[in-house]
Structures are given as C-alpha cells and as structure tokens.
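Excluded from the complex is one protein chain; the other protein chains are retained at their positions.
Now for chain A:
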Amino acid sequence: MNLSFHTNHRLLVSLIFGGFGLLSLGIAVLPAYNVQENNRLLPRQSPLTAAEQRGKDVYIAEGCVGCHTQQVRTIAMDKTWGERPGIPADYATNTRPDLWRQTASILGTERTGPDLTNIGQRQPSIDWHLLHLFNPRMVVAESIMPAYPWLFEEKENPGKHDRVVKLPPEQQKHITGQLVTTRKAEDLVAYLRSLKQPDLPVGIKINFIDFPKSKDKGRELQTVEGKVGDSKAAGGDKDFDGAALIAKGEVLFQARCAACHQGNGEGLAGAFPPLKGSEIVNSEDPSKMIDIILNGYDENEAYGAMPGFAGQLSDEEIASIASYERNSWGNSAPVVEPATVKAIREMIKPPL
C-alpha cells in the first residue's frame, strides 16, 4: 500500500475530494440547512399572494437583483433602508418557486440602485411605480435605471379592465392612444409594494450597531432612539424653532415626497400635482393639507392617487414637511406646529 500522495493518484484524489467535501459540509451545507430549518414567519408577516409571487418572478427574470439589494445590515449607515436590521425570519417567505428555478437570491451584492427591503413602505404609490418602470428618468432625472417599456402596451381604446398610465403631456405625445399596463407590470408593482419590513412582536427591539464608531456619539443616539422623545417634546406646548422645523422638513421632503412631487416642488404634469403655488399648500389654515398628508388623496382626476402617511410619519415629521413645503419655491404660509398635526390626527381618528 503506497501511502504517499506524491506518487499515489488514488490517494491524492481521495484527499482532494474528501477534504473539500468535509469543509463544504461544515461551512455551507450544514449551516444553510440549520438556518433553513430554524426559520418561521413572524406573527404579522404574510406569505406572498399569487400576484406578488408572479411579480417576484418578473423581478428575477429582469435581473433586478444585479443592482438592488434587499438587506438592511446591522450597521448604522443602513438605517436609511429600514426601521431595524434584517433578521433571518424576514426571508422566511423566500422559497423555491418551482422545479426549474431555485430560491431567489434577493439579498444581492451590489447597490447600484437603492435597497428595496422597505420600498413598499417608502413608496406606496402605484402610479409612481408605473411611471418609474416605464421610464425612470421621468420621475428621477438623474436615474440610470433601465426603462421597461415592454411591461406596458399602447392601446387605441383601453378596455374596462385596463389600467391607463397617466403620462406627462410631452411623453404622451409619443404614444398612440393610451399607455396601459400588462399583467407583468401589475404583478411587479404588487411585489414591490409588498416589500415592507414586517413588524417584530411587541416588546422586541433590535438596534443598529454603532460601526464604524461615529465621532459624534450624541447625534447617533438622537437619530436611533430619539424619535419618540422628540415628538413628545415637540407635541407639548413648549416653544419650537420654526427654522429648525423647516430645515428638518427639507431632509424629510427629499427622502419621502420628492420622488413624486419632485425636488423643485413642481410635480409632474399629468401624474403628480405641483406643490409650488398650490392653493391647498399656501392656505392660511393647514388642516386640509395635513389631512391629505395623513390620509392620502384621490379626488383630482388629472393626477394619480396619493397614499396616506398617518402610519409612517410622526406628528413632528409631518409638521416639518408641511412647514418646509409652505415656505419653499415661492410659497408663503405660516409654519405648522406639531401640536396642530396632533390635534387633526386625533380628530379624524376612526372611533374605536
């Protein structure tokens, strides 16, 4: 028996095979199996609907994962993409779709475009998603995302069940008849809108870690923990700083509102109304404006529907946004106090 792998090719090949096989079992197969088996849906998490699942198939087929991640890492810089760091349970709904294709690699490795973990929460408007898919540069001028015109059809006479996409006039010119969605577009938007970080069970909290250590510890604590405290303080009858409110509102506006209403407040003709010069925005009494921000709006035929933000933004945040909008682009109206928002929220709260 020759026990030298320098001269015995059977022994050499067996060592190569066995060594790598064992290492692979230990580092990949067993941990993967373990993670898969110890993974249940969160209490308030629901599996994908049939339409959402079909939308996910489109997401994979078009290679969206090449540029968009779906993972909120535990580091503080990922706070932009979710309320909390991701946990294994968030991915419990991600399973093998059929015999031919395997479980989707949705976590991704490149962030050429934004992370989509929470896109359904961040951007609930169907109209926005449709316009954005048809041509991303209509809503985000600097975007380099590909356009997906093959998810849409041009129809002379749209039928009853067709959803017509409201295009800005200069885009409408290039279309014969009306632009309607295909089922693929509907499904993809349904999937994107379903992407929301599920709530954790009551009482459980996962914090971001402060890495790399921020130089300004105070700032860090304020942004992670301070939300509740802040709105409490501002909700009282203490004086508040109008300029600070507007400054904060600008940041929030760019993050939450500019996608539709655009950074210059001019909106998109035919799709999203302008805030610049708007009567509602400039009105002395802010209650109508706050009502729209809280509960959404779909009464103007000329534009797409706006989703409500009551569940996502605090009183103080809404007050900041409103104040910023009322004092920008030539608009001029009094600053909105957080207490006013609180009062309107209480008033329109559905009876228990």
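Everything below uses one rule, namely that contacts are C-beta pairs under 8 Å (C-beta built on N, C-alpha and C of every residue); 3 or more make two chains touch, one makes a residue touch a chain; residues count from 1.
In this text, contacts and distances are computed from a predicted model.
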Looking at UniProt, which of "Polysulfide reductase NrfD", "Cbb3-type cytochrome c oxidase subunit I", "ABC transporter ATP-binding protein" or "Copper resistance protein C" names the chain we cannot see?
-> "Cbb3-type cytochrome c oxidase subunit I"
Touch assignment to the omitted chain, from A:Q36, A:S283 or A:N300, lands on A:Q36
Which one, A:T49, A:N207 or A:Q254, makes contact with the chain that was left out?
-> A:Q254
Touching residues on chain A - with respect to the absent chain = 6-7, 9, 12-13, 16-17, 19-21, 23-24, 27-29, 31-33, 35-36, 39, 60-67, 69, 71, 73-75, 77-80, 85-88, 90-92, 94-96, 100-107, 109-112, 114, 136-137, 140, 142-150, 211-212, 254-255
